[in-house]
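The complex appears here without one of its protein chains, the remainder shown in place.
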Amino acid sequence: MTNLNMAKALNAALRSSLADDPKVLLMGEDIGTLGGVFRVSDGLAKEFGAHRVIDTPISESAIVGTAIGLALRGYRPVCEIQFDGFVYPAFDQIVAHLAKLRGRSGGRLRVPVTIRIPFGGGIKAIEHHSESNEAYFAHTAGLRVVVCSSPGSAYDMLRAAIASDDPVIFYEPKRLYWDKEEVDLAHAPLASVLDAAVVLRAGTDATIVTYGPTTRVALAAANIAQQEGRSLEVIDLRSLSPIDIDLVNASVRKTGRAVVLHEAPTFLGLGAEVAAQISHDCFYSLQAPVQRVGGYNLPYPHSGVEDEYLPDVDRLLDAVDRTFEE
Amino acid sequence: MTNLNMAKALNAALRSSLADDPKVLLMGEDIGTLGGVFRVSDGLAKEFGAHRVIDTPISESAIVGTAIGLALRGYRPVCEIQFDGFVYPAFDQIVAHLAKLRGRSGGRLRVPVTIRIPFGGGIKAIEHHSESNEAYFAHTAGLRVVVCSSPGSAYDMLRAAIASDDPVIFYEPKRLYWDKEEVDLAHAPLASVLDAAVVLRAGTDATIVTYGPTTRVALAAANIAQQEGRSLEVIDLRSLSPIDIDLVNASVRKTGRAVVLHEAPTFLGLGAEVAAQISHDCFYSLQAPVQRVGGYNLPYPHSGVEDEYLPDVDRLLDAVDRTFEE
Amino acid sequence: MAPDVATTTPDVDAPFSVMGADGHLLVPDTTDFGEPLDVLTRRLYRDMALARRFDQEAFALQRQGELALWLLCTGQEAAQAGSIRAIRDTDFVFPSYREHTAAIARGVTVAEMLPLWRGTAQSSWSPSDYRFNIYTLVLGTQMLHAVGYAMGVRLDGSDEIVMVYVGDGAMSEGDSSEALNWAATMQAPILFMAQNNGWAISTPNAKQFKAPLHTRARGFGLDSYLVDGNDALAVHLTVREAAARVRAGGAPAFVEAITYRIGGHSTSDDPSRYRDDAELQSWIARDPIARLRRCMELEGLADDAFFDRVAAEAETLAAEIRSVCVALDPVPLSSLFRNTFVTETLALQREREEHEEFQGSFE
Partner (left out) sequence: MAPDVATTTPDVDAPFSVMGADGHLLVPDTTDFGEPLDVLTRRLYRDMALARRFDQEAFALQRQGELALWLLCTGQEAAQAGSIRAIRDTDFVFPSYREHTAAIARGVTVAEMLPLWRGTAQSSWSPSDYRFNIYTLVLGTQMLHAVGYAMGVRLDGSDEIVMVYVGDGAMSEGDSSEALNWAATMQAPILFMAQNNGWAISTPNAKQFKAPLHTRARGFGLDSYLVDGNDALAVHLTVREAAARVRAGGAPAFVEAITYRIGGHSTSDDPSRYRDDAELQSWIARDPIARLRRCMELEGLADDAFFDRVAAEAETLAAEIRSVCVALDPVPLSSLFRNTFVTETLALQREREEHEEFQGSFE
């Protein structure tokens, strides 16, 4: 076990993947010499060479488009999009090509491309640098979309994503980059970590379903609720497409109450799907309407008000309260 | 009143808008000399000149990007994206700029751009020509997203969209282009038609919430259900962002049952939001879980199986039945 | 003193030709075509004649409702045959969507070519079988896939090159420019084969760009060539030369072939709405197949028996096209559930089972 922050755990996952499989390549803006703006690929260009850790021109569409071509040639590219708000120029290559190529080819082609996206707010960044756009990709058939939430999950999930033969959109919550934890770097890549949600904290009175940056918010809220005598179960979805609804349903059938929490705007955010599925599947177990807590339905604001914009412990607990009202 | 098919009604709306406001411009691929691949802009280049009905190079990002610039200069551009599947190259300009510019500018700038997108399946088209990607834009704060469903609604809504000072994504169901109806071309643009859902058929036993191409499916199903003694209320949402949830809720509180229907894949499709809102707001009125019927969670298939892929009367009625089971 | 100004001068290059309009050779007898001229011209002629017949039959099938759509390559056969035959069979090719001549030359079968257009599948051949990727309908995007593939070729230290087809209209997409820039910057062993057929649906070159395409490519640092696209031999010589330079480690190449889309954009298109009949007629007079045939006859490269044999082969192909086409059934929806991911997800499996059960309830 090694004590690492999340950025370093991701770095370790990239290093292991590069070492294990000569077909793995990293591509992105400033990922080589600089090691990436968050230093996630720090040292890797030196270790594996500029031909495997490629500093690219500033063209997100080309990063993904050429990664597709490299994948067709037998490579396993891992692309970095520098910030969440800069993935949109690559949108066509992702949704019209990366997501569809396997189906379009009748299963003859595989495109094992991983796209890493540092995402979310809470780091006082300038505009376009704090977005939560996971719902776009989760709505896109043919993509796997996952979000890590700790150094350990980051290591295991990134290893699995790179080893996956399907395209994976891999979200890294920026505000968790500096969180530390003991990580077992001996783990081999395990496909199942890309599918399974995890109960981060067991509870009996209400279920909080969340992922990525807001797992911390949920855990903090659960602590406070505990002191007030309320036992919250916290589920980390990890995979946003597909979602591990069985685990979620089992929890909600037990607790009878659910709140879905994320940073993204609620309107057609992941919470809409989760709430719709829970409301459907647990219709006869729910004691109260499923609540959704998320960013407001606004473009991400200037950082001076982001603490008000982002769902926090207070807003989450308020929503939990609402499931007990009436 | 004039009897027109939907393509001609849209043509009339464009003509009226061009005639009324010299700042209105049309831009798109093949919209001028050819009149558009669906002939929606037929004759308008001749009538208003190539400087107002602009045949553009094939660059969707530039179509939207320059439209933004034209809007900043005081114009009111109406862009055509030739087919649903070709809007993705413009995604960045739409979600990062068009949607956000007003907010980013502190309300100082307005960008009255309308983006027309012929969309959806059912016309035996080749790949990338049958997509329902409305959820991407509906999830994007700062955009209005609307869908017409008949010649009359097409005329009124397109007029209102062009007159709106906000950006509007305007979806035109391709398979309805040739549907005819009496249209009142004397209607002045009315902003409220961009907000309000409409009850297409009143009923008492269950509510079908739908829009665009599947309104016909819903009405056909309601006819059949009627014969079986079941009265379905059919709501045409028309606006997908924002949604007129009050009208929907009023209906569901009355009927106690709801099915949301659209062509797009269900996972994070519009139905997720509508179902989540209904499940929340009508928690104590619902007799059964809200059902969702949509395209399967696959990339749109080859046309030989599209009839199986698209939700039809059978699948809808099956879902209605499920709301009566238990 | 005025500042240094570099005004763009209109490009005055004339496209490179090998045959005159009447088919006579404009180049010396000693020109190296890489193989005997009779062998080469016969191969090219056959490719082109078969493709033309394919087009005619597919067009007819569309009109009879057996195909949903067909995009003709009629008029562009020389640009395609001349190029695909000038690279090695082991060189990987990324077509756009109109490269039927090239596909046939690579051996893609009738049964593999028709499903996309009949709506029975989205693609049917395995790219690795022919080193020829499936068609791409989203304009310009295949340029980036091709550059990526070529980056892989270079990483592998292979002496393959990659060829990618693109149309004049598609060159306006941002992806196309990014591809040119990346190819040059990454030193990718790639040859861009642009078929400038004058039109992008109804949009003529003049509304698509101001400076010629080959000029643009040069501006990105590519080696750039302008060739008469209705002259199969000129295309062949140019691509051979360009491919050799790329293979030898030169800059990526961009070949602009000037040709014409005689057939209109697609079976859904009505080109009379936007183009002159006179223009069409002038290009019909420059038909690349007739031109090559005149050359072969003039130079004694083939006799009537050869042309008769090819004609007969084309008729056989036409019959095959028809019989194969009407027998094509759609790939079932259930296989899409299975093919969307390498391993079907639990969610899709459940959806598929529901779907199959629901479909089954009607049987």
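Going by the order they are written in, the chains are A, B and C; count residues from 1 in each one.
In this text, a residue touches a chain if its C-beta (ideal position, glycine included) is under 8 Å from a C-beta of that chain, and two chains touch if they have at least 3 such contacts.
Predicted model only: the values in this text are computed from it and were never measured.
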Left-out chain, listing which of the shown chains it touches: A, B, C
Residue among A:69, A:89 or A:167 touching the omitted chain: A:89
Listed residues B:30, B:131 or B:166, member touching the removed chain: B:166
Residue touching the undisplayed chain, where the options are B:34, B:62, B:154 or B:183: B:62
Which residue of A:16, A:61, A:207 or A:279 touches the chain not shown here: A:61
Contact set of subunit B toward the excluded chain (per top definition): 25, 51, 56-57, 59, 61-62, 64-75, 77, 89, 92-93, 96-97, 102-110, 141-142, 144, 164-166, 191, 195, 242-243, 245
Touching residues on subunit C - with respect to the absent chain: 1-8, 13, 15-16, 27-28, 31, 172-178, 181, 184-185, 207-211, 214-227, 234, 237-238, 241-242, 245, 251
Hidden partner interface residues of subunit A, rising order: 29-30, 32-35, 37, 55-62, 85-86, 88-89, 124-128, 267, 296-299, 301-306, 308-309, 314-315, 318
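Here is the rule we go by: only the chains that are shown with their structure count from here on.
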Most distant chain from subunit A, judged by the mean position of its C-alpha atoms: C
Cα-centroid distance, subunit A relative to subunit C, in whole angstrom: 40
Separation of mean Cα positions, subunit C and subunit B [Å, integer]: 36
Centre distance in Å when subunit A and subunit B are each reduced to the mean of their C-alpha atoms: 30
Touching two or more other chains - residue numbers and ranges from subunit B: 61, 85, 88-89, 127-128, 267, 297-299
Multi-partner residues of subunit C (at least 2 other chains): 121-122, 138, 174-175, 331, 336, 340, 347-348
